[in-house]
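Just one protein chain is left out here, and the rest sit where they should.
Let's turn to subunit A:
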Amino acid sequence: MRSHRTARHRLAAAGFAVLFAATLTACGSSGASTGSTGPAALKWASSYFPTHWDPVVSGSGAQFRELALVYASLTRTDETGKAVPDLAASWEYNTAGDQVTFHLRPGLKFSDGEPVDAAAVKAAIERAKTQKNSALFGDLTSIKEVTATGLDVVVALSQVDHQIPQLLGQRVLQVASPKAAADPAKLDQNPIGAGPFTITQLVPGTKAVLKKNPDYWDAANIHIDTVELVSAPDSSTVVSGLQTGVYNFADIVPAQADAAKKAGLDVFVQPGFNAANISLNVNKAPFDNPKVVDAVRHAVNREEFVDKLSFGYGEATDQPFPEGYIAYDKQSKDKYPYDPEKARRLLAEAGVKAGDIKLDLVIPDAQPAAEIVQSQLAAVGITLNIKVDKNWSKPFFAKQLTLSLYGTTGRDSAVQTLTAHFGPNGPLNLSSPYEPEGFEAAVKKVRETPLEAPGYPEVLRAATRAGLESRALVFTYAAPNLIAKSKTISALPKNPAHIDWTGVTISGR
């Protein structure tokens, strides 16, 4: 009798153990490798919630980071900023360097069930080149023709260009399902890609709810089950939101870093290529006079921007990227040092008296940087009226403004950064079609040089030097990508300018 009872107890204990083990296994398979219970939920408050979810319309700006939740791209970048496989497992150039063939991973599909094949990639490239509201067509001028064969995408180029794998990453070629992209307007608010997550709910401009995509090619390394992406409210409230658990991840402004640290949050700088500038239109008076432009160049005190805006996290730069980046040209450093006396002299030589120049500085929202520019130019006799225009992007990208401010988050291809700023059709060149003399030839030389060639950095810097002759831009300072997160979220890969969720875990849920 006793042995029967013991046997029953053992059987019950064994059953409980099996059940417990099964439960643990189930938890493990949900994607969280931390062994804790509940789904791994990322609650991300973003100050740049995407307006457009069609990557062709959204363009290469900061919002590509959120779109990368949904879309995979042909290539991605590693921690050194170098192109590595994403949807394409490998690629090779022909000997001449004017054709590159990408080999896609087999068996992949978009979240609508469509196959990820060469035809889908071809459609994505052609759409980016031809769609009426494409923000990317200017970046794809080297691409002459795309041929699709099974999983092989052959990209024929109009010129030798070794930047293509670097270019066709998350900023320029996030690939959407061709079936969904047949209706671009619908895709814009109902994104369908082959990225690490799929959208389950999207409230335009406010909130997106996503869940892990089990069909993503690297799903095994995605340990986040759900993402709730929200448009961050006023920056002064973000830290409170993080403190109370409303969010567990947010980009913050430098002024909030101290409060975030005091609140016990993990504050870190994600490496990036950010650089702020003053954009001038040399096609309009008074900047059609080179002496006036030079006066502005010498009137700018970059250290003031750093001291007052970055709270110890930024640095001065006179180039479209921070110092230390491969394309940063040391020879061009301090070419136009802060010298208000010289600025006044140049204005006098241009025949301009103090108070003669009165301009609108048009910006999208009130920002202290505008007040600094205003006070620095006032000191040399140029009067600025700060004009906040909520519809700023339209006249800015239509090159209708005379003076504005812009901040770039950089590009994965250094050439793309340079052409975006200094090229005749560069979206960030307020003076289009103006381009500095010798820039085109210098860029051509960079394109022709393989990235691994020993002379590549010097050729690239020569192109930077040529670009910096542009009278259309005065660079000021490099702002950081400052992020505050709950300590339950593990460290992110230090992928420059990207937010990469590969391998990231959320514990203690």
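Going forward, contacts are C-beta pairs under 8 Å (C-beta built on N, C-alpha and C of every residue); 3 or more make two chains touch, one makes a residue touch a chain; residues count from 1.
Just so we're on the same page, contacts and distances are computed from a predicted model.
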Can you tell which of "ABC transmembrane type-1 domain-containing protein", "Carbohydrate ABC transporter membrane protein 1, CUT1 family", "Peptide/nickel transport system permease protein" or "Succinate dehydrogenase cytochrome b556 subunit" UniProt lists for the chain that's not drawn?
"Peptide/nickel transport system permease protein"
Which residue, A:Q189, A:S332 or A:Q374, contacts the hidden chain when the whole complex is considered?
A:Q374
If I consider the whole complex, including the chain that's not displayed, which of A:T51, A:N385 or A:Q400 touches that chain?
A:N385
Among A:S236, A:Q331 or A:Q400, which residue is in touch with the absent chain?
A:S236
For the full complex, which residue in A:V154, A:V209 or A:V253 touches the chain that was left out?
A:V253
Those residues of subunit A which, in the complete complex, touch the missing chain:
234-236, 239, 253, 255-256, 258-259, 262, 304, 307-308, 365-366, 368, 370-372, 374-375, 385-391
